[in-house]
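The complex is shown incomplete by one protein chain, all other protein chains being positioned as in the whole.
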Amino acid sequence: MSEEQRRRDRWRSLEELAGAVDPDAAMEFAPGVDEPPVVGRRDLGKLLGASLMLAGAAACTRAPKGRIVAYGRQPEQNPGVARTYATTMTLGGYGTGLLVEEHEGRPTKLEGNEEHPASLGASGVFEQASLLSLYDPNRLRGVQHGTSASSFQAFARALARPSDASLEGIHVLLEPTASPELDGLLASLERRGAVVHVYEPLSRANAFRGLEMAIGRRAEPLYELENADIVVALDSDLLAGGPFHLRHARKFAERRRVPSDGRSDVGMNRLYAVEPALTVTGSVADHRLRSRRSDIIHVAAAVLRETLALLSSPPAWALRVLPSLASAREAPDATRWALAVARDLVGHRGRALVAVGDAQPPRVHALGHLINAAVGAIGGPVRYVEPASRRLGAHTGDLASLLAEVDRGKVDTLVIVGGNPSYTAPADLEFARRVGTVRERMYVTEYANETSRIARWLVPAAHYLESWGDARAKDGTISFVQPMIEPLYGGKTSSEVLSLLQGEGATGGRELLLRHWRAARDGFDDLFPEALKRGVLGESASDEVSFDEHKFASSLDLVFPSDDRRLELAFQPDAHARDGAFANNAWLLELPDPITKLTWGNAACLSTMTARRLALRTEDIVDVRVGGLSLKAPVLIVPGHADDCVTLSLGFGREGDEELARGVGVNAYALRTQAAPWAAHGVDLVPTGERASFAITQEHSAMEDRPIALAATIDELVRDPRRFADRNRVTPTLYQVKPGATQQWAMTIDLNICTGCSACVVACQAENNVPVVGKEGVLKGRAMHWLRIDRYFEGSADAPAVHHQPMACQHCEKAPCEYVCPVGATVHSDDGLNEMVYNRCVGTRFCSNNCPYKVRRFNWFDYNRDKPETLRMAMNPDVTVRARGVMEKCTYCVQRIRETEIRSHTHGVPIRDGDVRTACEQACPTRAITFGSIADPTSRVSSLRRDSRAYAVLHELGTEPRTRYLARIRNPSPDLLP
Amino acid sequence: MTALVSSHASGEETPVETRVLLGNPTDGALTHELVDRLWSPGRAFPALLALTGTGSVGLFVAVVYTMTTGIGVWGNNIPVGWALGIVNFVWWIGIGHAGTFISAILYLLEQKWRTSINRFAEGMTLFAVVQAGLFPLLHLGRPWFFYWLVPYPSTMGVWPQFRSALPWDVVAVSTYLTVSLLFFYLGLIPDLAVVRDTAPERWRQRVYGVFALGWRGSARAWHHHRIGYLLLAGLATPLVLSVHSIVSMDFAISQLPGWHSTIFPPFFVAGAIYSGFAMVLTLIIPSRRIFHLERVVTAKHFDSMAKMLMVTGWIVTYSYAVEIFIAWYSGDPYERYVHLVNRPTGPYAFIFWTMLACNCLTPQLFWVKRFRTNEAVLFVAAILINVGMWTERFILIVTSESRDFLPSSWHLYRPSLIDLSLFVGTLSFFSFLFLLFLRFVPFIPVSELKDLKREIANENEPIGATEAAL
Amino acid sequence: MPALFSPASNSLVRLALALAVLAGGGGLLFLLGWARSPYASGQDELIEQPILFDHRHHVRDDGIDCLYCHDGARTSAYAGVPAASLCMSCHNQVWNGSALLEPVRRSAFSNEPIRWERVNRLPDFVYFNHSAHVTRGVGCVTCHGRVDEMAKVFAAAPLTMQWCLDCHRNPSPSLRPQDRITDMEWTSTGTALGNALREERRINPPTECSGCHR
Partner (left out) sequence: MITRGIIAEYGTPEELVAAVRELRAYGLGDLDTFTPYPVREVEPLIGVRRSPIPRWVLAGGLLGAALAYLIEWWCAAVSYPVIVGGRPYHSAPAFVPIAFETAILVASLTAFVAVIVYARLLRLYDPVFETPGFERASVDRFWVAAFVDATVFRELEADAAGLRGKLESAGAMRVVLFAGPS
């Protein structure tokens, strides 16, 4: 039978294994999960923290032996052996290919898909954390009609239309999508009179409009950072936000590595960033200019002007823009900066690019593209391709027009698919109030949230791990979404819901997908299995667009906003909640913000100077007032923040039924208007006299002149390649006890390419069942992350150098934690691991006291006892769930090491370098983390340890850590050296 | 009674009291003076017992709550893995040092003034060590597995890890408790016989009789008893010094700046005796009044103890100085930060300066003769020193932990309500036990005093004279 | 006044003292012994199963190989118990009417699992891997005993950590040729063979903690 057939059958068995939840019996599971099969039983067993103690005492007490639950029908898969499938996660309309690891039908871990252009094997925080959202016990369970529970059949009756009926008066509001299947479905509905609206709070509309202004047609810009010597980011967090950011980071890093002799002629790239508040991208930039969002247009203009001035033969279109460029405001520092940037850009013609952030108005995007055109980036590091879908980059106007229709009474039935418009829509649109007049309001959603209040029908949306579907990446590459588990709460995909309008009754997602593709592409059935297996459909990338360079800037009327020196309010996507969609994800809520290290909430961020001027301190609660709207928000002073501006991140202050999200942070949407979606002026911060308390994981940001996160400029390194050598030597010792196994595990972390994006932190949390302690816990200093990212500020509070340093157990060969443990609960393995034996630990915490890196974590309470069943399903069965009162810490993912060893022995194949990858290493977008055996001198990790940048943190203590760091190297522009 | 003491204290007219025993009562009179109170408890006794009893119940509640809910109910965190739990442990164990010091070392040094207060101090020692022992057990994440620190043949085939100072601690503290108890009891036997023989009711005689182990005061018994007591004293002496040295190694063997220090053992021992004497004074001054012990606890005793406070106080002060100097001299940035920046100016600076004031300034009072014998001054000073020694342990443990090598992991510590109630609880429980001790045990060694009385008499006049007198 | 205590009291005291010492020492010894006893480990305890399944019959009379039903043993951490459907692969021919097999038939058709009583239980923090042992030549009988002689299956080993360690420190006696893994009668020809097998397969069992605890 065909591979696809086999997969489907295997899938069937998985369904039976995982068991679907019938909506009526909320938390009850079909057999197999309630008391799962042989393997499953122990998996769940592992989750019962108590069992640890029980078993610890098993030396002298009789523990109940429990049950073995046999399968009724033998599944094809082999219980106890994890499997991996490819699927796709869609974010902001763009797909990212992922691999899903599942145990007995439970997805337990997500990894990037090497084959997928948007992932290249890497994954980000949202990809990693989306696993937890699947199991979120707060998800909407079953269809609701009004306040009463209903069924999908009933809903289907309400929505279904005969296939020939006109769909006049039916409006569909959904988030941007590039799914060919859904796109086709929507088109067919539109043909029959339905109206489709697209809205997203983090819209890329400006990018598309700006590009149109510049080159005269709609296109999708692709940045190929591997070909860029110079990268200029204008308010753009291209390394950690937006579509393709994983790819950007990977390619950026490839040009960031320095050979061990530190020769500078390897073409190490240089990154310039202009931005209001520090972003991940800004934090790794060689030069960063802090600037209010609304002032960046002047910087862009200055750069373009200087660039054109430097060109021997300016392009024809230059004449169109030059006159208006003159009217750009001059700011001395900005101009000097612009000049230096222009020199670099021109100096690297064809190997330099400018990227502009979605928060910038279209004109700035236009300027950016013109600069790219001027320095010959287009066709080089910048390519313009056909947008993956016309439903991407929707403008707020679309939503406004829907509401206009509503007011005109033209809308009979409104089907909202996904998103949370009541919450995310601009405040001045008053979405919630106005849609109230629509007769039939239907809402397909994962949560009962703000929007569900205005809906009469609620339909649970399927998580992507429960769905069949397809998606396109930024470059158009098509990949498929295949379910890993039966919908836990009877969720439905967008197509499954909307297809009801086609008058063929309820149809399964898989059926719909195949139907679309069989029609769209002949011989699809032969392609499908391969595509599912690889996770991408070959040769599906979009074509490059053609354009006429002479038409450039023709439709660009370059007027600069009037100079407004009043306080500016800038909106940012949130590092935890994004636009609010992840606001109920515990992993993300507790994930420290890469820059502020703030967890469990957002804040009104200010620069030191502005705060001083307004006489505000961190944790003061102020009333943020702008244009009649107001919001109480706590102040957080952040180094490197632009003066005269406040930044607020979106996505918090939720009021839906999501238990975790409710009451966390403040709702910045309350201040967001159509006119000023990204930056508003004339903001007042009125002190309320109240105080807030921030759960910040790192209270102290100065390095105190201690040699912890080392850095140098490329020139310094070239001048003295041995500068780090004395921190990488073996310290003399009397003790000769050495581990002797054939593998000697070790890790290197390259600070030069670590962006601080924190994907590794979530990956570690997911892989190792790391508990979440909540805001109180973080405040008490009890965050449990095995891997944390230390962030240090160096230099002035205005323009600080930022250091990101991932810090986990260093697996010291002379581990200080080991010799102080009274019961030998932390000891050394023969392959060089510092083992933590939970079941032996009595919890004296002496090990943590004596750990100079403070990477050990203690179970102050039984963090797992009251976990809901669903969240237990997310647990990794290969890792013990720790009980109360025991110490835990990074194990170098020992479960992966031992699995590999066992497999290598049973299959008789030796372990090769790269066979064992730790969760953090696997997730890292830039491959900053390398893991391997130093017993093999040819392994990557061995050679990296020999690198001239390699050093051991706190080397002088003689702990001989197995984790070594590679010092960060900066590549500053000679023109900007003070 | 004040008159009595002050008359001795107020310098010029009469010299400072040098006698350890006032007046010349007959053996019988002395015996009854010291023993009969056992049959007539004071009016305050039940009230005090109830008060401290309630406190002890509070302790019990706090303990149960901690055990059932987890150490999370304390204020501890990472980096501050140990905090009040261990602070209290070290404080109590320190107090527990005066007893054996007085009874053993001063015994070997043949200090007459030791006699009337040694059992008092030993009692204090026992109960202090009991309090101390509570904390290492409590602070475990999984106290129910405490026995894993003991090398017993388990079905897991694993053993304790003897390179850690914690197993040393277990052995040291339990040894100390056992030996102190033996020493205390051995010395007590003859006096129990006294109580047995003077008790009014038959049942009391029987009860004490059992504990007196049938002591008859035979010459041979006295001989062996004397030798055994001497040996125990000899064994207890190195023990006293070793126990707190080992406690200090809980910190000294680590790498933590502020803990990693070779001066700790002597420093800790001195501190322990310092706080021990302070606690003896705190307890004996009121007891002396309540039980009218002016005859046997004289200005001489106060004078000597005050001098002990001065000596040990200076050792402690010196140790502070050396620590800071070495930190500076070493040039180690981490050590320097702890001693030169964090402690004097950091978030806990207030406690640091309190410590210096209490521990270094207070004993300087005793340069003045009259202060050495003034109950009021002594009492206040003793209290201050108790406080000072507690803050010392707090500074030592919490400041060092809260800010160590990587600034990224720095985090402050705030004690929780449970933390505090545990401390207060042990204070009450200690007082509770001590009250029972005062109530039921002859806490002034009668027999030894009578022996001492004869010895003094013989020093004054030759034996022949007494014979002639008869 | 007569003495407080009668002459007998002396003997009484001695007696009491002796008893105290005995009780203390004896108590400890008892605990240590008990922890090693089958009662504590659950070894040798006959376990009632929901279905009267007789290994003697299936293994000896029918000569069914262990791996036919417990097929995970070679490839997975878990040997697994057979699905009812597997039972039916024979029992839809033989004894297909038997009332005893009713639950099996029900399970196979309704996919309602049969809940067997667990016989060998390891704590949840112990990661035992069948395939790792079986493929290295540790036979079923070594840990599970003569299952082919058990009417009701019981745990043949104490499964204490010490018991695991004994074998991990000296594996040779427990090694056998691959084709004898499921053989219940096979006995080693002596240590030489074991050592040879160990040599040949480079078997070096972990005694480090993370070998079993992760």
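A, B and C label the chains in the order they appear, each numbered from 1.
We adopt the following convention: contacts are C-beta pairs under 8 Å (C-beta built on N, C-alpha and C of every residue); 3 or more make two chains touch, one makes a residue touch a chain.
None of the values given here were measured: they were computed from a predicted structure.
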| item | value |
| --- | --- |
| In the full complex, displayed partners of the excluded chain | A, B, C |
| Residue in contact with the excluded chain [from B:His223, B:Arg370 or B:Arg414] | B:His223 |
| From B:Val171, B:Ile263 or B:Leu436, residue that would touch the chain that is not displayed | B:Val171 |
| Option touching the unshown chain, where B:His292, B:Arg370, B:Arg414 or B:Arg454 are the choices | B:Arg454 |
| Chain A, residues in touch with the chain not shown (by the definition above) | 733, 735-739, 813-819, 821, 824, 827-830, 960 |
| Contact set of chain C toward the excluded chain (per top definition) | 1-10, 13-14, 17, 165, 207-209 |
| Touch residues of chain B, complete complex, unshown partner | 26-28, 31, 151, 157-163, 165, 167-168, 171-172, 174-175, 178-179, 182-183, 185-186, 189-190, 193-194, 196-198, 209-210, 213-229, 231-232, 235-236, 238-239, 242-243, 246, 249, 447-448, 450-451, 454, 463, 466-467, 470 |
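What we mean here is this: only the chains that are shown with their structure count from here on.
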| item | value |
| --- | --- |
| Cα-centroid distance, chain B relative to chain C, in whole angstrom | 54 |
| Centroid spacing, where centroids are CA-atom means, of chain A and chain C in whole angstrom | 47 |
| Distance between chain centroids, defined by C-alpha means - chain A, chain B (Å) | 59 |
| Per-residue overlap in chain A, given as positions that touch at least 2 other chains | 56, 59-60, 827, 840 |
| Per-residue overlap in chain B, given as positions that touch at least 2 other chains | 154-156, 158 |
| Residue numbers on chain B that touch chain C, as the complex places them | 152-158, 196, 202, 205-206, 209, 214 |
| Contacting residues of chain A [partner chain B, same complex] | 53, 56-57, 59-60, 698-706, 708, 780-782, 788, 790-792, 805, 807, 816, 819-824, 827, 840-846, 848-850, 852-854, 856-862, 883-887, 953-954, 957 |
| Chain B partner contacts - residues on chain C that touch it in the complex | 4-5, 10, 32, 35-36, 40-41, 158, 160-162, 165 |
